[in-house]
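The other protein chains are all here in position, but one chain of the complex has been omitted.
For chain A:
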Amino acid sequence: MNRDMALGLIVMAVAGLYIRSALAIPVSFLGDAIGAGGVPLVLGWLLALAGAGLFIHALVARRAPATVAVTDPEDEVGGAFADPRHAVLKAAGVILIAAVFLFALRPLGYVPAVALLLAALLAYQGVRLRPVQLIVAIGGALCLWALFDLGLGIDLPDGTLLPNLF
């Protein structure tokens, strides 16, 4: 199974879930003839149709080698996917770091949370965390805080766990 076939199947599955949710949208007495679920239902069926179309297209293209070069997804994706496993694992690590940052932002406060985010991302990309890099992370967080909080007047989270420094 190539990427286009997999995509076709995923799109059909997502369309199925979307249609099921659209069918569950309540009918309002204030509604019109189409109803709140009408357009989502049409979109869901179109998505399912497009997914099926892509799957069939990929299936036919696989059997006709002369057309493979036109439809090969390797021509259309970014350079990171030359080694898909490495790319996905690397991305998963960044997503995990970002998710931890989101949970830590309110309790830690903006400056400590961003400093940790910067340091973690630098370390994750292979930069050795020496004092200079730690200063860059803390200084960078302070600069962003100064730009947005002091400069632009955006009230960034102060933090609830650490002493209120900012």
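One rule holds for everything that comes next: contacts are C-beta pairs under 8 Å (C-beta built on N, C-alpha and C of every residue); 3 or more make two chains touch, one makes a residue touch a chain; residues count from 1.
Basically, contacts and distances are computed from a predicted model.
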Among "Ferrous iron transport protein B", "Tripartite tricarboxylate transporter permease", "ATP synthase subunit a" or "Ferredoxin", UniProt-listed name of the chain not shown
"Tripartite tricarboxylate transporter permease"
Go through chain A and note every residue touching the omitted chain.
3-4, 6-7, 11, 18, 21-22, 25-26, 28, 30-40, 43-44, 46-47, 50-51, 53-54, 57, 64-71, 73, 75-84, 86-88, 90-91, 94-95, 98-99, 101-102, 105-106, 110, 114, 117-118, 121-122, 124-127, 136, 140-141, 144, 148, 152-156
